[in-house]
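Before anything else, here's the structure in question.
Here the complex is missing one protein chain, while the rest keep their positions.
This part shows chain A:
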Amino acid sequence: MIQKLLVANRGEIAARVMRTAHALGIATVAVYSDPDADAPFVRLADEAVRLPGAAPSETYLRGDLVIAAAQATGADAVHPGYGFLSENAGFARECAAAGPTFVGPSPEAIASMGSKLEAKALMEKAGVPVLPGATVDDSSDLRAIAAEIGFPVLVKAAFGGGGRGMRVVHSADELVDAVAGARREAASAFGDGTVFLERFVVDPRHVEVQILGDTHGEVVHLFERECSIQRRYQKIVEESPSPAVDDALRAELGAAAVAAGKAIGYTGAGTVEFVLDQEGRFFFLEVNTRLQVEHPVTELVTGLDLVALQLRVAEGEPLPAEVTGAVLDGHAIEVRLYAEDVPAGFLPATGTLHRFRIPDLPGVRVDTGVEDGSVVSPHYDPMLAKVIAHGRTRAEAARTLARALQRAEIHGVTTNRDLLVDVLREPEFLAGRTDTGYLTRHADLVGGDGRAGDHRHPRALAAALARQAANRSEARVLGGLPSGWRNVGGMPQRVAYTLGEETLEVAYAFRRSGLDVTVDGEPLAVRLLGATPEAVELEVDGVRRRYTVHRVPGWSFVDGPDGSAALAEVPRFADPNAVAHAGSLLAPMPGGVVRVLAGPGDTVAAGQALVVLEAMKMEHTVAAPVDGVVGEVRVGPGDQVETGQVLAVVEEPAEEEAS
């Protein structure tokens, strides 16, 4: 029996594993990096051990430190969660050698699936359908290999998952660069730069099967999940069952998955991933020898606790009857709420999460590693939470989930919430026509804030009136007098906000006849029903709406039935110290400098890459804003930069120099 479990992970999954452990009576130990020192999962654990540093390679990827932590705390088992050490056969072996039980499959099973190439060969032998492909190294003849596979070709890391380092290549010319880039990212993320080429199936569905094996030779499947809606190869919407899978196909998929599991003597929870093409044929993709991010959808439709089952299997128990006889109940959909700027190309976002509240609706589950006040740092995956809804039907689950997201209060960090809500309400999604090309087809959903425009004036007004109420209640003198009272003229009060790219100036005056409002000079016919520093109730066009307003210095976060807005207050007076040099290249996001491609004095063309940043495991190129000469470069490789930091300055040549 496990008495104390060390969770070698962070964020929502660490918390999720600990909750189950506690429910089973098992004590928990957290390990944490420096940026995570105040994270909720650390507080949730009974004990915690610091892993000094921030980068995963210094902290959560350090198997030796994790085992030392287990020994220091007397933990008799280690749960690796997903990512980090979860699919590291070496770590599983070291655990076995050092004492604590590794909650997962055998090191051999991990190793056999760790190399995608080996895994594929193994599966092919076991009779599981596979896609043509090949592993490449520095000496490979990439053109020849690709020709054999046929374009388009997918380049991806042989080790690790999560889409990092993945690239689709349509022609031989792009291949060399793509492979080099993928190798670099793979080496950085997983410590192994081996990459893999494979036939790329255009717009397939991504269907995976949950399997569970025990140490007594039993392997069962817990039905499929569909995770086709992806951005940058990252899943964002996952569900179970798949709308594209009928009972017959489910049985086929299940049988193939169980065969795969048995072929490697699988124990614990694992996932066999397939691609399902437009014709309904499926091909083996890979086995994830760990708990999957999207495991909650399976839990909701089966009523099982997969973490509890993992722990029981690790304790040597056989699979219970509720697993071997599991049935599907209703439909569950999960969305991954990411801190990211969708219209800007899913750029990771950082910042302080001033408020994080998701309404507690029946059937809705929230797995999160953040709370009010959490800082979203650039060091790790930007996923804030998984929000999962269970319904009798798919449509019901989608409706509940959309409402939970729409009425959520997520303040301080840009998220993909609007995109998720739009997807959940989009007819093609609701008809079950999902595949990996879904977001490409629905670029309008990604494009940004056409929707935000509808009610931005009332929201800006709500922010202004809440600010007004706060100003009155906080006033040291004359706080009880009518707001903005004037005996002559009655100039309106003015406050401006920026909402994305747009600036909105709100002017309002309380008059005997009521509230007088203009937004950007346009009159807004509105009746004010109440304003406090936290909430404003307005009637516009006969419709009464209540907006909650959360104010933190510089920002007003407005949530209403018609959507949310993060409004940055334009200061009344300019900060005398804020002057940006024209032609400055600013870091678009926090991250580390990988390469500097130009030096002072170099002549550069607009659009030419000057600095390459790595953030969130992705490389971002910062290009020259104008034609000109590099005046100065303020950063070098290895530097950490913050958003808005000046990286380099490009000077436009003066007229006479140009002629």
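Following the convention adopted for this analysis, a residue touches a chain if its C-beta (ideal position, glycine included) is under 8 Å from a C-beta of that chain, and two chains touch if they have at least 3 such contacts; residues count from 1.
Keep this in mind: contacts and distances are computed from a predicted model.
Participant: Missing chain, UniProt name, options "FAD-dependent oxidoreductase", "Formate dehydrogenase iron-sulfur subunit", "Carboxyl transferase domain-containing protein" or "Carbohydrate ABC transporter membrane protein 2, CUT1 family": which is it?
Facilitator: Spelling it out: the chain absent from the display is recorded in UniProt as "Carboxyl transferase domain-containing protein".
Participant: Would you indicate which residue among A:97, A:321 or A:488 is in contact with the undisplayed chain?
Facilitator: The missing chain is touched by A:488.
Participant: Which listed residue (A:368, A:400 or A:468) would be found touching the missing chain in the intact complex?
Facilitator: Only one listed residue reaches the unshown chain, and that is A:468.
Participant: Contact with the hidden chain only, please: which chain A residues?
Facilitator: The missing chain touches chain A at positions 467-468, 471-472, 475-478, 480-489, 491, 493-495, 512, 572-574, 576.
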